[in-house]
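The complex is shown incomplete by one protein chain, all other protein chains being positioned as in the whole.
Each chain gets a letter, A and B, in the order it is written, and its residues are counted from 1.
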Amino acid sequence: MSAIEEREVIGAQSRTAFVAGRVFIYAALFLWAFVCLFPLYWTVTTSFKTAPNVMQGHIVPWLQFSPDWRGWRSLGLSPDTIFQTSTVREEFLKRFFNSVIASVGASALAIVIGSLAAYGLTRFRYRFFWFRNEDISFFFLSQLILPPVVLALPFLVLYKEFGLLDTRIGLILLYTLMVLPIVIWIMRDQFNSIPVELEEAALVDGLSVWGAFFRIVLPIALPGMVAAFILALVLCWNEYFFAALLTSTDAKTLPVMLASQTGSQGINWWAMAALATAAITPLAVIGIVLERYLIKGMTAGAVK
Amino acid sequence: MKVAIYNQLVRAGATRREVLRGAASVAALAATSGMGLGALTRSAAAQADLRAQILQIPGVGKGSPTDADWQKVGELCLAGTKSNVQQGEFAGVELTFMGLNNQNLHNFLFRGFLKPWEAYTGAKINWIDLAQADYNARLQQSIATGTVDFDVIEMGAPFEGDVCGKGLASEMPDWVKQLIDMDDYVTYLKEPVGTWDGKTYRISIDGDCHTFAYRKDYYENAEFAAAWKDGGGEGEWAPPKTWAQVQAHSKFLKGKKDPLTGLDAHGFLDPLKGWGGFGFYFLEDRAAPYAKHPDDKAWLFDADTMKPRVNNPAFVKAIQDVMDIMDTQPADQINADPGTTAFQQFLAGTGGMLTWWGDVGSMARTSDTSVVGDVVGFSILPGADEVYNSKTGAWDKTFNEAPNMAYIGWGVYVMSRVDSDEKRKKAAWSAAAHLGGKDLSLWMAAYPSGFQPYRNSHFDYAEWEQAGYDRAYIEDYLGSNADSYNHPNAAIEPRIPGIFQYYSVAEDELAKIYAGQYKSVQEGADAIAAAWEKITDQIGRDNQVKLYKASLGM
Partner (left out) sequence: MSEQAQAAAPPSGLGASFDFIPERRRRSGRLLVAAASLGLAGAIVFQFLHATGRIPYGFSNWQPLIYVYIAWGVALGAGQVLMRGEDGHRALFVLPAVLFTLALVVFPTLFGFYIAMSDWNLSSLTGQKFNGLDNFWQALADPFYRNALANMVLYVLAVLVEYVVAFALALLLNAQIRARKFFRVVFLLPLMLSPVAVSWMVGKSLMENRYGPIASFARWLGWDNPAFFTSPWIAKLSIMAMDAWTFIPFMMIMLLAGLQAMPRDVVEAAKVDGATPWQGFWQVTFPLMLPVSVTAIVLRIIFKLKLADIIITVTLGGPGGATDSVSSFIYREYRDRSNVGYGTMLAMIYLVLIVVFVTLLLKLAKRFVRSVT
């Protein structure tokens, strides 16, 4: 067998392997996409169903059931009610904006102080009394552990004394506390994976520690920051327990309204589905917008 | 006086002068009868007009009422408020109202009703909406940490022990009592319900009791009747009157096909999963006729010692009944809570019998969740052929009925923190009285609101018929409610502090019993009793004994 033939055989083999690999990859991708999307599809279509359609598990609109604006009408968001006054819609919009402010505010704050802390913890050695870097990291992590339900009374008392009940600031502070450990731990890994030599070079060039952090490290760590921001945002957006406990009229958020669609009179499937759809839409939009920053190497290559 | 009536009287031969004299004397009579408030000096005819008018908003069968309808009804029913509040009298007053948002009803309904009230009086109301699941915890925690941040609250009678017992509620002024016509309440909502230590606190806006719903088509089905007779079934194939019959019918129906849906037929639907304490009511439905002796007002605890009766032979028998027909239930029933049995099963055509609050009746007809509207019948809860006598420790062989007044309904309460400011206090009570008004309540009883009939005046079938309801259906549905409310041996909920704690822990143990984790039902029931004793000791036994007796009117 000549060398050329041999190469061709291997080439053919690797080509079939390549094709098989592609097929496998795309099959897996589409399968999981289906797993992710079907429940969401179900939720979105349910907002256009009437009760018997929900009960009987109808799946395909127009074919199995005729779509109805019922769910959206109950929120005052259907075409025929959108221009009428509706207390439910006012309530929905108020809660929606409170949710936006609380979750974006908390996530942003957590990213800022969390990234700083994570950078410090990976690059410098600290000692507070007997606490060293690892203990400090663990201290942050441990704030996440307690089941929130038992913090109800302590936080109620604390917030009452500090005048933070029913304020958006109060929610932002609490949510920041809640997502800070996640941000710190994700960012620690990110900074750890960036070679120290980059900053050393920058320091030699005359940048200060902070200058090196902002000019050199931050751009490289951007994908991690975006990932952390998305996670933080989602967790804050859907936070229900403290929102129900610590807010009443001014700072109330969306998840409490979602939970209110069930009760002693059964469940308003359509309204819950509409609310869930409305609540997930902004997150999906943010996901689409931020997605591009998840891809690395916008500046990383340039530095090297 | 209305022009039309005046003309009619004149035509009937009375002179103008006599008519005026008559009108004056009617007014004088009203003024001396202790009801001299503007609202009630209107002639009865005018009131009937108003009631007929609001029942047409938006009209039966015209779809669910909207915000605009709620406001219109609120506007029309404002006469009571106008009778003792000047326009703009409460300008500058801000009140906070805490209540539920149940499927965008409750608080959203109140918002609509109170909007015209706010416009007239000049007060402003801020709203706290809670999901039902959060309600109890939020209330308890607010009380415990001194963060009561609301002036008016929508609350169920079971929590009166926690709120009124701690002096947090404002006593109802006399003018409110007259305005809302408390004499019209059905028997069991009158004292002692709504009172605490002889003081009145509650404006009822809802009445609650469990009734029995069954599928008429099952019992009108000739095949079933023949098979029942052939199978040697005892008695006629007719809606059950006792739990023993319910058991027999359920076993009989296993393996049959549902005449309406063609799917498997099932008998009685037991919710086997807890529901934040509410699930325990459904065991009570079964246990009450065995456990509630007509000579004894107490039935959940011994009144003198708070010793639980939940492990006595009556309750054990009820639990055993549940276990006995578990294999006749639909698949996955162990994961069905009462919401599932009612809305996802019974109304959707699965299952032949159900116990539930009265509103399942109006929903069967009006809700588009329901496919059984035309084939559903109602009665009071089944009884029993024997009742356990806790005094003698023996079964008395007599027929016994004991409808379960589960939850006693929602009421509106004013918190005592408004008491220091007369203007606020009047404003808060005026708002509460508006929601509890007699005419407004008729509308709430007739349309989707989350509330049920609770006044004797709600049971005027002619009024419903005029509004467009089917007479036979209304009599069947409302009749089962009225019979339960006014039953002499009704099983009344103990309004003691922490009653839902007892229910909640019982649910946890019942789940274990139903899953077969105890050797016997008795052992499981003993575990519930032990847990109840622990709660009683923790809350304070002496106090619980005192309050339990008070709540039973002993």
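FYI, a contact is a pair of C-beta atoms (placed from the backbone, for glycine too) under 8 Å apart; a residue touches a chain by one contact, two chains touch by 3 or more.
Fair warning: this is a prediction, and the values are worked out from it, not measured in the lab.
**Q** Touching the absent chain in the whole complex: find that residue among A:L75, A:V88, A:A102 or A:L174.
**A** Final answer for the missing-chain contact: A:L174.
**Q** Considering the whole complex, not just the chains shown, which residues of chain B touch the missing one?
**A** Contacting residues on chain B, toward the hidden partner: 136-137, 140-141, 143-144, 161-162, 165-166, 263, 272-277, 330-335, 337, 340, 344, 350, 497-498, 500-501, 504-505, 507-508, 511-512, 514-517, 535, 538-540, 543.
**Q** Counting contacts across the full complex, list the positions on chain A that touch the omitted chain.
**A** Touch with the absent chain occurs at residues 25-26, 28-29, 32-33, 35-40, 42-43, 46, 54-57, 59, 113-114, 116-117, 119-129, 136, 138-155, 157-158, 160-164, 173-174, 176-177, 180-182, 184-186, 188-190, 192-196, 199-200, 203, 208-210, 213, 220-221, 223-224, 226-228, 230-231, 234, 237-238, 240, 255, 258-259, 262, 267, 269, 272-273, 275-276, 279-280, 283-284, 287-288, 291-292, 294-297.
Following the convention adopted for this analysis, only the chains that are shown with their structure count from here on.
**Q** For chain B, which residues count as touching chain A in their complex?
**A** 66-68, 96, 98, 100-105, 108, 111-112, 126-134, 137-138, 141-142, 144-147, 149-150, 278, 339, 342-344, 348, 357, 359, 363, 367-371, 450
**Q** With touch defined as at the start, can you tell me which chain A residues reach chain B in the complex?
**A** Residue positions touching the partner: 50-52, 55, 74-76, 81, 84-88, 91, 152-153, 156-157, 160, 165-166, 244-245, 248-249, 252, 256-257, 259-268, 271.
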